[in-house]
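Here is the structure we will look at, set down as structure tokens.
Of the protein chains in this complex, one is absent; all others appear in place.
When the chains are written out, they are named A, B and C in that same order, and each has its own residue count from 1.
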Amino acid sequence: MVIVMSPEATERQIEQVVERVHETGLKTNIVVGQSRTIIGLIGDKRVIMSLAVEALDGVEKALPITSGYKLVSREFHPESSIVNVGGVTIGGKSLVVMAGPCAVESREQLLESAEIVRAAGAQFLRGGAFKPRTSPYSFQGLEAKGLEYLAEARAKTGLKIVTEVMDISSVDLVAQYADMLQIGARNMQNFQLLRAVGRSGKPILLKRGIAATIDEWLHAAEYIVNEGNSQVVLCERGIRTYENYTRNTLDLSAVAAIKHLSHLPIIVDPSHGTGRWRMVRPMAMAAVAAGADGLMIEVHPDPAAALSDGPQSLNPVNYASLMADVRELSVFLANR
Amino acid sequence: MVIVMSPEATERQIEQVVERVHETGLKTNIVVGQSRTIIGLIGDKRVIMSLAVEALDGVEKALPITSGYKLVSREFHPESSIVNVGGVTIGGKSLVVMAGPCAVESREQLLESAEIVRAAGAQFLRGGAFKPRTSPYSFQGLEAKGLEYLAEARAKTGLKIVTEVMDISSVDLVAQYADMLQIGARNMQNFQLLRAVGRSGKPILLKRGIAATIDEWLHAAEYIVNEGNSQVVLCERGIRTYENYTRNTLDLSAVAAIKHLSHLPIIVDPSHGTGRWRMVRPMAMAAVAAGADGLMIEVHPDPAAALSDGPQSLNPVNYASLMADVRELSVFLANR
Amino acid sequence: MVIVMSPEATERQIEQVVERVHETGLKTNIVVGQSRTIIGLIGDKRVIMSLAVEALDGVEKALPITSGYKLVSREFHPESSIVNVGGVTIGGKSLVVMAGPCAVESREQLLESAEIVRAAGAQFLRGGAFKPRTSPYSFQGLEAKGLEYLAEARAKTGLKIVTEVMDISSVDLVAQYADMLQIGARNMQNFQLLRAVGRSGKPILLKRGIAATIDEWLHAAEYIVNEGNSQVVLCERGIRTYENYTRNTLDLSAVAAIKHLSHLPIIVDPSHGTGRWRMVRPMAMAAVAAGADGLMIEVHPDPAAALSDGPQSLNPVNYASLMADVRELSVFLANR
Partner (left out) sequence: MVIVMSPEATERQIEQVVERVHETGLKTNIVVGQSRTIIGLIGDKRVIMSLAVEALDGVEKALPITSGYKLVSREFHPESSIVNVGGVTIGGKSLVVMAGPCAVESREQLLESAEIVRAAGAQFLRGGAFKPRTSPYSFQGLEAKGLEYLAEARAKTGLKIVTEVMDISSVDLVAQYADMLQIGARNMQNFQLLRAVGRSGKPILLKRGIAATIDEWLHAAEYIVNEGNSQVVLCERGIRTYENYTRNTLDLSAVAAIKHLSHLPIIVDPSHGTGRWRMVRPMAMAAVAAGADGLMIEVHPDPAAALSDGPQSLNPVNYASLMADVRELSVFLANR
């Protein structure tokens, strides 16, 4: 951290800041500039981050130099991680696709979806049994029944199951059925839940929060890994901006940023990222070209009848066509 | 809802949309414009909101006409609500102030804070026993011990206690000690938690999510009221924008918007809203002038030593001065 | 500026950065931390800001310590400036109000508006003769004819005239008629125009850009003052955020920020800031309480017939009521 003193700061104020810093065991290095003095702090990052020196007289601002995450940082773990979900690896050479309906709506709808997903060559079936919905009057998911249907679909198709867990009280239940637990965007900073899934022993898919910075997202992953669970995959799903043509603004530069800052794999969800099924194919292609390790795609046997997110779901024909395209592109890029 | 058909939509596609809508029991009214047809839907709002017609061929977009919340809407409840917390009313004529440290750090720090808060004339003591923190390495709160100190402070000062509950598993515990349960910005869409506090019987302070729209915020309140608990107070605490001089952008226009859309009381937190103690006073004054029913203010006996949010906390002298100013302004406005 | 080296930076890379910096005549101060080295730069701010060291090997990032504006900074000019527009002062004790229609639509409409504005006690008549419009098919203003009507309204009412200049080719023309030239939000970074109005000798009202940071806004003011024109007043008019209930998000914390960072006066435009006439009064009150030096208000004899921005314009009755309220509040605040 670098403490920037105000131009009117007195000698005494500078001394007081230095004393406060030294009391914590940190060392300082003072740089006297033309109009102001800055104080560099040296020592344990965690101690540095706990200081609130901006409240001291004469301090203009404090600039952090390093980020506070460590376990998920590429700085301390230069090699890319590969996450293994029951034999399917994420983060290696080949593209992983997780597809399925937004919500599990019925046994028939799910089994039909699973067949469509399998036929086109995905590795994971997605589908929400517990659904976070803006309105209390919207469909909230089939809950335990939905989990059973997911397990049945796995038995029939061999697909791995990834599904959202919304609360610590249902972590155990969901973990009994799912191969991978998803933390949704609204829960990215539900820290108790992050700790709980960290202790679950299951691989975790951590979606980026609706307005989360990349730094906050990696800190959220740090919460999980800090519980001893390093099987974490990140998922970019669009951020909230002023643009309203799309449901969210899909931030594909996050793929490149994460690859630079962290060793964790990252996949992209162009369905939520755009909110419009017509845009899913071009954004899926772009995600693969940007270096994403996988995709999460919403597909529904009859999107117009979907209880949730119909407008962004592909129908079976468009989905199969998308799968052919992204696989071909992925192979082309891997062989260069 | 109004369904806008694309200019190239065929007669058959328009018919199919109408058929789908009629299957749900809704009625339609078709408007044939110069370049496109639009279809107005008439009937139960909840049925309308569950439709996913954008996935049908020929549909360009669907525009919602009304919002999905009802219990918290002024439309169905024209009179302003007053929330009563153990005899202190929020939403009436007089300004309510909730003040205290960001986090409960120790018995001494809390009791000293409570005395400062009481002396200057606030009605509530705030202070986090459970703290949501971006980094797992930051101070996470004293938890149960912190709640005990809060209860002790109440006993000594007569202040009401408002404190955050972060998870459904601790709702009962926090409810034993607190007079009012706070839902933090990160949990505004933690729907299970909203339901749980809705069933707790306690008055709720619902902070606006970091990037929540006013519409989403009112839907979150609807989750609570829908469980039978109408004692909800909203708290504007700044939203995330591109501007980074302030920690958040305090959206004071939300006060006027909420007063128009809802009957619930609303208070403002200029400490989190700006992240800078120098800006707390002008923004508190502005909040009162905008019509807020109360304020939430961070104050600390020694902000520079605070374990959390020191840079935005007032010291006792500035806090007392602020209280005098806002009270005087509030009285002036009430007497006009 | 502080240069942060990457943890893997070699000794040689650090030396190369230092050499590059020394070549420019700047001095360096090296701080060796636990995981990385940082290099503080000392010397002329303008030289420091021209460096592109982030492109050198081993550099992780460069953090600016000070901002690049100087003439508009309170650091170099601690006393608040007062701008004098033909005898009306902005930035002193008393609140200044600029009111009028969005656009000059006709002689009758303008003269009627001017009478309404004068009667309720404003000092300035606003009204656009040149209108920046999103669509080429919207009303674009009466241009020269509109300026003549503004001059006639001044002659009849004694009000000062503030009106927008959109292009360098019309600066001379507008300056012949107006008492104060307005730079609109879309032109805040039209640097040639900023220079031209800087040379015009007229007082300038500089609106904040639609997505401008406070730092960029002050740099824009610096362009004007750097041409020798220190008669600059800033105007907060709302920024673009994800929230769409309001047309923009009025950032009242900008008032406090500007008062801290700069000596220039600042006024607030709650009409554009909210886009809804119902919200103009509460936000005008809030602006005054936050410490704004003035207000800009849209008023129209018949808002529903306005050719531009009708939905955010007050009718004469609401305008008169607003004026009474803000004047009373302003007097109350000044006398405390």
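Methods note: contacts are C-beta pairs under 8 Å (C-beta built on N, C-alpha and C of every residue); 3 or more make two chains touch, one makes a residue touch a chain.
These figures come from a predicted structure and were not determined experimentally.
> For the chain left off this view, which of A:Ile3, A:Ile38, A:Val225 or A:Leu250 is in contact with it?
Among A:Ile3, A:Ile38, A:Val225 or A:Leu250, only A:Leu250 touches the chain that is not shown.
> Pick from A:Ala290, A:Ala305 or A:Ala320: which residue touches the chain that isn't shown?
Spelled out, the listed residue whose C-beta touches the missing chain is A:Ala290.
> May I ask which residue of C:Val53, C:Val83, C:Ala120 or C:Met180 touches the chain that does not appear here?
C:Val53
> On chain C, what residues meet the omitted chain?
Residues 20, 46, 49-50, 52-56, 62, 68-69, 132-140, 166-169, 186-187, 189-193, 210-211, 216, 219, 222-223, 226, 240, 277, 300, 303-311, 313, 315 of chain C touch the chain absent from view.
> Touching the absent chain: which residues on chain A qualify?
211, 213-215, 239, 241-246, 249-253, 255-257, 259-260, 273-274, 278-279, 282-283, 285-291, 325, 328-329, 332-333, 336
> Which chain B residues would touch the chain omitted from the figure, given the whole complex?
2, 4, 7, 29, 31-36, 38, 40, 42-45, 63, 65-66, 75, 211, 240-242, 244
Convention: only the chains that are shown with their structure count from here on.
> Same or different: do the copies chain B and chain C touch each other through matching residue numbers, with over half of them shared?
same
> Taking the mean of all protein CA atoms as the centre, name the chain whose own CA mean is closest to it.
Central by C-alpha mean position: chain B.
> Can you check how far apart chain A and chain C are, centre to centre, with Cα atoms defining each centre and the answer in Å?
Roughly 38 Å separates the two chain centres.
> Please compute the C-alpha centroid of chain A, do the same for chain B, then give the distance between them in whole Å.
25
> For chain B and chain C, let me know how many angstrom lie between their CA-based centres, rounded off.
30
> Of all residues in chain B, which are in touch with two or more distinct other chains?
Residues 211 of chain B touch two or more partner chains.
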